[in-house]
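Quick one: the structure is below, questions incoming.
Just one protein chain is left out here, and the rest sit where they should.
On to subunit A.
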Amino acid sequence: MIAEIGRFLIALAFIACLAQTLLAWRGADQGGRSGAARAGAAAAEIAVIAAGLAFLLLIISFLRSDFSIAYVASHSHVDKPLIYKISGAWGGHEGSMLLWCWILALFGLGLARIGPKDLALRSRAVSFQGLLSTLFFAFLAFASNPFERILPAPIQGADLNPILQDPLLAIHPPMLYVGYVGLSAAFAIAAAGLVQRSGGRALASALRPWALGAWASLTAGIALGAWWAYYELGWGGWWFWDPVENASFMPWLLGAALIHSAIATEKRGAFPGWTVFLALIAYILSILGAFLVRSGVITSVHAFALDPERGVWILGMLGVSAVAGFFLFALRAGSLGEGDGFEPTSREAFIGANNLLLAVTAGVVLIGTLYPLFVDIMGWPMISVGPPYFDASATPLLILAAALMPLAPFLPWANGGAKPGLKQMRAALLLLPVAGVVIAFVWFGAPVMAVAAGGVGAWALAGAAMDARIHWQTAKSRTARLALSGRALAHAGVGFIALGGAADASRPADIHRALAPGESMTIAGRTLTLEDVRRADGPNFMADRATIRVDGRSTVRPERRFYPAANQTTREVGLGSDVRGDIYLSIGEARTREDGVMAYEVRAAFHPLVWMLGLGAFLVVTGGGLALCARVTGGVPAKVKVKVKRESAEAPETPAGAGSGQA
């Protein structure tokens, strides 16, 4: 019965989204205040409630272990712990698609309630959001229904893949989807603005908070995923340039570009067309990501199983969204207006440079990710493009972008002039920590790229600290201070990520050794002693747990588990963390060594300063959140008025200008 209600609710949500699209469109034609506009908003509400209830019913089916539903049967098991019964609801394709659709609907309702101030624009955006939701709900209802029955119902479920039985499954996908799907709101507002012929500035103001919120969530989702991949053996570490990682990284890069270019458009009217274009393409790349992850066309450790039909559907949705977006853009880009001019050393110019580098990086990543697919379609000899490509192409571009980043907050709008800014930030003084870090990295024999990234990381940190220190005094209002903290924290976060990434790229090689209890090995100057290996069974698995003592003090306990339901072995990494970095240990099966002793295969690695990556990501997300708060509480900042004259040597910086150029 539950399955039938679930199917009905999904169908209802689909129809509600369709109604939302049509009614809100009509409402926008009537100026956004008519009954049709209100009906469109009500339809959005129905879609949210229906999809939310369907999602709840799916979770209930998991809790009841209702194996007559194919999706539950293939992703659950009676013995599975409660948390994985709940999070298992989005542990596979159909369930995660339902989550995706629900979030799409939620953003539709969000737009209807707290969308753009201009009601006609708001209603039009609700309509576009309805269109995007309709596409995905159709996919859900007709090609990925999580409530599909199975006959005969199996007595026992196949269990959720043991590797996915991790607490992070509960929050990583929802966070990531809020990010991916949140970009749809920016798309909807951009498309709506093109239809309404709103000016570039108004449009940038309307879409920026949505882009900011989505981007911060996407950052958090990617960071949680990177953390998970770091401690899950066989997923290649925290960042591996895997196609699925790239699929989330491309919208992230464009989102980062978008939230910066929207500042320039909002404050100075610069790059209006580019800002709108970014808002459109960021979401299109989100759908491309869904295609790469869910169609099985690429080799990835994170991909879903092969299903060509699904791929065709997603390609169709990708096509509709892209054609609609770009067609509108081509037709109406002229209505966005032109910004005032600016000099090469102005803040606009640096935001432009940052955008150029981020977008080009996204392009380079796109080429590396899609080229193997292209080669396969052409029937040429199959190839793969791995980390060496991305390390040599995307990484230098990102290092360059991070090197320019600390300067921008010290540059005046429009007329530019780098000298006063460089003097103010005491650039010469800031080069000292950079030199220190560079020397340290060279001392430890780091690769060239890591030395560069480490130096840039130190430069970004010093620059962010100076930005906060200098501009705190000029930022008088609470809003300006919020915005300044957001910017400084996010930029410091980038610095920490660069430093942590550089340190991790310089780590010593992993060591594999067969150790018998009582024996020791050494990595990075630390002595690891295998004390014992004991049985430590869990609710739905059997496990061997090793106790390994580090330097005779702390202990680390890696495990090797066997999940009978899935007939699968997993290794749980043991981490020993301190301020210098992580000792990373895993234990393999017991085998008889050449000398006849039973020994365990121990794999040891040392990841220096890896906590900086986590701290950096946390700061970026926090910074994004603060910038969003500043925006929500402070309203739309006034246009920065600068008299653009080549004669004026000193640009009159408005009081708000210094502090509210947000993260």
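Basically, a residue touches a chain if its C-beta (ideal position, glycine included) is under 8 Å from a C-beta of that chain, and two chains touch if they have at least 3 such contacts; residues count from 1.
By our rule, contacts and distances are computed from a predicted model.
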Per UniProt, the name of the complex member that is left out, chosen from "ABC transporter ATP-binding protein", "NADH-quinone oxidoreductase subunit J", "Cytochrome c-type biogenesis protein CcmE" or "2-hydroxy-acid oxidase": "Cytochrome c-type biogenesis protein CcmE"
Given A:32, A:182, A:200 or A:225, the correct residue touching the omitted chain is A:225
In the whole complex, not just what's shown, which of A:199, A:337 or A:363 touches the removed chain? A:363
Contact with the hidden chain, among A:11, A:385 or A:422, goes to A:385
Touch with the omitted chain, as defined above, among A:7, A:124 or A:172: A:172
Going by the contact rule already stated, which one of A:342, A:441 or A:541 would touch the omitted chain in the full complex? A:342
Would you write out the residues of subunit A that touch the absent chain, in ascending order? 70-71, 73-75, 90-94, 96, 150, 154, 158, 160-161, 163-164, 169, 172-173, 176-177, 225, 228-229, 233-235, 244, 293-294, 296-307, 338, 341-342, 344, 352-353, 356-357, 360-361, 363-364, 367-368, 371, 376, 381-390, 392-393, 396-397, 510, 512-514, 566, 568-571, 586, 588-589, 591-594, 601, 603, 644
